[in-house]
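One protein chain is absent from this view; the other protein chains keep their places.
All chains are identified by letter, namely A and B, in their written order; residue positions are counted from 1 within each chain.
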Amino acid sequence: MLVLSGVSYRYAGYARPAIHDLDLRLDDGEIVGLVGANETGKSTICLVASGLAPASIGGQLTGSLTIDGETMTGRAVHELAGRVAIGFQNPSTQLSGVARSVFEEVAIGPMNLGLEIPEILERVHRALARLRIADLAERPPARLSGGQSQLVAIASLLAMEPRHVVLDEPTAQLDPEGTRLVGAALQSLAEAGTALLIVEHKTDLLDTLCRRVAVVSDGTIVADGPAGEVLEDPRLEGWGVEPPARVRLAAALRARGLDPATVLAP
Amino acid sequence: MSFYLTLPVAVSVVLVSVFTRAGTTILFTIGPFDATLQGVDFAAQIVIRLLAISLAIGLYGLTTDPTALVYDLERRGVSPRFAFVANATLQAVPSMVERATTIQAAQRARGLDTEGSPVARARGVMPLVAPVILSSLLDVEERSLALDVRGFSRPGRRNLLWSSRDRAVERVARWAMSAALLVVVVLRLSGAFPQLV
Partner (left out) sequence: MTAAVHLAGLVHVYPDGTRAVDGVDLEVAAGESVAIIGQNGSGKSTLVRHLNGLLRPTEGSVLVDDIDAAGLRVAQLARHVGLAFQDPDRQIFSGRVKAEVAFGPRNLGLRGPGLDEAIGRALSAVGLADQASTNPYDLGYSRRKLLTLASVLAMGTPIVVLDEPTTGQDAPGIARIQGVIGGLTAEGRTVIAISHDLRFVAESFGRVVVMRAGRIVLDGPPVGVFAEHNWPVLASTNLEPPPPALVGGRLGLGSTPTLDALLDALARRA
């Protein structure tokens, strides 16, 4: 379980905090979606939840990040391994660029942990199997499609065997096929017990994936609850978030005096 | 390739030393310049040394896989972070080229004339160079976060998946070359090679 409590974070060199009064909880096996207009603090929340802010990028954090009951304040970056990992939207900056095959790429993380060779090999096999990309093992990373690269980047995170995974817009740069691939992979990941925090603009995707959704506006969380409820909140558009297609359709029908349930029955 | 690179240097050294070196034996004369035997000797020594260096570099390039070298160094005790930086640098050029190509295309699409007058082309330097630097810096920020997540900052050794085969032939060759070097140095110092002039 990952808990952010009373968190404010100010980037180094900036006067105002990017996020403030933030409380967020992520339970095991849960997928939580994070939505909001751009520049409202979603990426900052990801960096804080992953511990990289402030451990890697500096800045000032007030409040606490607690993972499985242990507080993460003051810990070095490499102590985060196994607890939480973060993935970003651009697959090419996450691949190391020095691996000659996908297998090697995914193995880099476990190698850095100083594990013994048999353990490294097992972790790589497990990570590739979890995302169903074992058939890409021999492929050179340069010859992967966008969606495949993103899956390899996520597999590289999984090989660290974190109990919590934070993903900042994993499908932003992918085509519909790539988005489907990643969506399916994340679903099976959560089914296996990993806790996921995903930032996305694609509310249709979050509608199918997430158990809970939180809305970020102006540096803090303004709504947090079951996905169905939050995505149907009429205030979403005011927060700069586009509701899923089914919600927009139902709302538009009601606005015209039609009842969605009857009208949409086949 | 390294041979071709030394050619201009070699040619200019030869021209300068053959004709300007003070010496007693004059071979031939062109205008006010005398070509001396001492000049030829000096030039020959320099050229041979240049050749030796460039051939050695060329031989290294032909026989050594740089990535394998870096990992082997790591196995012998060099820090894993050095190994990564060295390897990443080796791979950096193709990605820099690709980045620069995209940037150049984007600026040409905005009317930057890469085929115009020198003045016009000089004005094009900032729009071509600045985005390369800025986007590389942004890139580096995100890359280093991604590396942190995968444990690159963890102190200590790691067990590498790779191992290089050290064949008997290669081991013998290494010993033989070291021995040959020793022999040559001893002979040179003991005066077994006479001066020509």
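The rule we apply is simple: a contact is a pair of C-beta atoms (placed from the backbone, for glycine too) under 8 Å apart; a residue touches a chain by one contact, two chains touch by 3 or more.
None of the values given here were measured: they were computed from a predicted structure.
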Displayed chains contacted by the hidden chain, counting the whole assembly: A, B
Residue among B:20, B:67, B:91 or B:107 touching the omitted chain: B:107
Option from A:1, A:37 or A:57 whose C-beta touches the chain left out: A:37
Missing-partner contacts on chain A, residue numbers: 36-39, 89, 145-146, 169, 172-178, 201, 204, 237, 240-242, 245-246, 248-249, 252-253, 256, 258, 263-264, 266
Chain B residues that touch the omitted chain in the full complex: 99, 102-103, 105-116, 126-131, 134-135, 138
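Keep this in mind: only the chains that are shown with their structure count from here on.
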Chain B - residues contacting chain A, complex: 67, 80, 84, 87-88, 91, 95, 139, 142-161
Residues of chain A defined as touching chain B within the complex: 47, 50, 52, 55-57, 76-78, 80-81, 85-86, 88, 90, 93-94, 96-98, 100, 104, 107-109, 111-117, 120-121, 153, 156-157, 160
